[in-house]
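Missing here: one protein chain of the complex. Every other protein chain is in place.
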């Protein structure tokens, strides 16, 4: 029968809108406004999952985000989300939910054998066994444990949904929209402060949505909520965010919110993101997160049908669902009595109210009497029966001495329990505040403020609707004043009814059962029992952190919100130490589990990291170039013609450049404009080389070290004017070189009159290299005499190119005649296309980074980051010529004189030639003296670069080799898995060692 | 994400606009060649790294680009003082006393 546990009327559900959904394949009905949990309960379904370790049948325990049992997988349109709380999943037409951690079915689960074997599986059992035989851990034990553990099935396919991100500011953030939160928002909003009110639930109102036993300003709580929301909605300075969890409280009042946007909609608007991350800087925060009810720890307290009392009341009043036909109410505090009364009034038979206390308030007892409800005092539940649902509860009478005698049993199909209330201090704790034990409240409450926040209402241990409202108003008013300095005359609403109750219990209840045979659950989700906590203590785990980690209590998806206090009390008793001496574990973000996609937002694919493109990018793409990632840049790697692989393409490009000419996009190189009267002095200090005597119009290769003395960057620097230099850096080093220069300039040498500007993005740079380079560029150059005498190697001049302003460098990274044409970036593509046409006309080609690497290696030019690795000095690299001998100081000079940097046997840059010219060494391969080095032999060096060189007609390699320069002509070995490769040490310059071609 | 006051721009901005550049007031010796290896190692590598108040360098790298100094408490991460480069190092002990008072 459909929805047979639905009440005739009442609740916040829309009875006109039926919704069909499925659970484990069964088609069921509910109403709009239901959660999956309330709809299942309306259909009489309590058992919704199996527990983590023992695979025990489990039912819905709560009505909120702390739910430990009712975790389901939800499937829609090919996407699958595991571990969603049925208490938070809003019902929509066609919702498809599946129970978890069971095989083959929820009703019959083979894993349930674990429950029978449970004596073998106490807390931490796995630390004590599975050690023999040693190899079985990887192959046998661990795979079994892994398959048994875990909850839901992981998503298999790439997520189809989108996620969004929003940065926001506000004066007052109010977290939680129960009575305290709504009052705080109303009070703060009245001052004109910018207010954001968020609540994790679908509907604002919190506990007021299920409160029927009170009035506020003469209205029912629900009417008052609706009025309050209308008021807030009408205000421009207020943002209301239902379905939004404040999950993280970071330094300086930075609060992260996760807003769920489409999960509750049957057919989501494809233009909407699934969830949105709010990164919010709030001047003040009001934490009105409420409190949650504690389960009672008694034997077999985990059967389906057993739930928190307030949850039972919420299902009734808010969702119009009766949790059963006959309910036993077990409690240690007053609030559960109201649940019993509400259920009785709705026609649910109350088997009894069993109160742990000897003398519950008279007033409650007389109301119970009036309704004909049996009341048992000093009474505890000592056990339950029922296979997939509770069918009977055993009762016990607690004597003054604490011993328990059986008091018979009671048939029931549901059991509502309340161990009292635990204020939700998670966010406060995340704000780095330290909670303080409050004896009167029997709870940990927020202590000193570390950030600009205040807790209000039951999250700081206040109960009673009127007190909570008043506290909320005051908190909102104070927060607004603190944030904006403004205040307003705030109208306070007054409530009657829903008085503060008393009572509560912590820890395991006494019982008359055989302690070794029963399980009283503390942490439902992780299957941690009171016994487990005691065992941990027995084994010497005396800190709550040890107990938590050893038993896993409090490590479930509710982060111990339900279990912490009970676990702590059990530990405290076992240790015979006050609760406060045992300690409390720290609450971490996120408050409730938060979707990865919500963090990653739009940062996927090309948005994962910005793509930097050169002016020739489109042309290169159209020409089927292969690209490589260098930092954020996409650089053309090589330009294969039909049928060419990388080797063939590179070989062809190399030959064309050496024989004719080639065109290369060098725009990615870093460029820095160094200007000012002290520009030369500044470079003098930053680089190893001397700069003062460099003539205007001349260039020089510059080498940069860190203060430790190691090479960190290099590049060509041109002197544009007496007081102006054009500095180039490596592609990857550009930002750090610029930052380093700024650092020295601003903080060490502020007296220098120099400005530096990054111009990397300012210029497009086309390099034309090869014997015909001059011929190719000449037609387009104006204002510069290109003749070798007027414009020799290492020159720079300003003119125009294709009619646009240009800085023309005559430099070479290939060993051929070379020009680098710097034009304003916006003209880059035009210049590239013009040159490409001209180069092709002369029989040349475009070439990519791979060919550039080969050509420079043939000349023995280093690449910083390939020949160097942060441990190489100029001398190691054979570049002492780049050090200004007369300079008293430069960055790194002192570092170079340290003992190890001047020691013998340093690794030096050399060339290597394989005996077999066809063999190309692998880059990174090690070098040893012996052809058959024993394992553990220290390497003498490694291959830094290795290529087939078309110009040399053989393979070549550069390497760093211990004492390498002294070994020229000697044979060393490169040990490979299939045998050593003999190599001869040479100088690092293979091609045109005299450099004749440069000057052509 | 910290909120940092740039003393040059006069505004508070999120940490992602800034780069932290380590301990402040470590001055490059005027004449490094006179430094012993021990002194040079100290300049290069030895840092206070305190649990408490720390004077450190920040750069408003995605803002004005200027380097400035800040005193921050390294347990709470709270900024106690920001000041321009070149200004003297505050008396951290006095500041600590002031804070605990």
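So that you can tell them apart, the chains are marked A and B in the order they are listed, and the count of residues begins at 1 in each.
Heads up, the rule we're going with is that a contact is a pair of C-beta atoms (placed from the backbone, for glycine too) under 8 Å apart; a residue touches a chain by one contact, two chains touch by 3 or more.
Note that contacts and distances are computed from a predicted model.
Of "Heme exporter protein C", "Sarcosine oxidase subunit beta", "FMN reductase" or "Peptide ABC transporter ATP-binding protein", only "Sarcosine oxidase subunit beta" is the UniProt protein name of the chain excluded from the display.
Shown chains touched by the undisplayed chain in the intact complex: A, B.
Between the chain not shown and the residues A:545, A:673, A:875 or A:889, the one that touches is A:545. Touch with the chain omitted from the figure is made, among A:231, A:266 or A:279, by A:279. For the chain left out of this panel, the touching residue among A:19, A:151, A:469 or A:891 is A:151.
Residue in contact with the omitted chain (choice from A:624, A:785, A:900 or A:968): A:900.
Think of the hidden chain as still there; on chain B it touches residues 1-2, 15-16, 19-20, 22, 37-38, 40-42, 44-51, 54, 56, 72, 74-77. The chain not displayed touches chain A at residues 52, 79-83, 119-120, 122, 125-132, 134, 137-138, 142, 145-147, 149-159, 161, 163, 248, 250-251, 254, 256, 279, 432, 515-517, 531, 535, 538-543, 545-546, 549-550, 552, 555, 557, 559, 588-590, 593-597, 599-600, 603-606, 608-609, 611, 628-630, 637, 708-710, 865-866, 869-871, 895, 898-901, 922-926, 928, 933, 935-939, 942, 975, 977.
Keep this in mind: only the chains that are shown with their structure count from here on.
Chain A and chain B, compared by their mean Cα positions, are separated by 28 Å. In the complex of the two chains, the chain A residues touching chain B come out as 250-252, 254, 279, 281, 432, 450, 707-708, 739, 742-743, 746-748, 750, 888-889, 893-895, 898-899. Residue ranges on chain B touching chain A, taken from their complex, read 1-3, 14, 19, 21, 27-28, 31-33, 35, 37, 40, 43-44, 57, 59, 61, 65-67, 76-78, 85-86.
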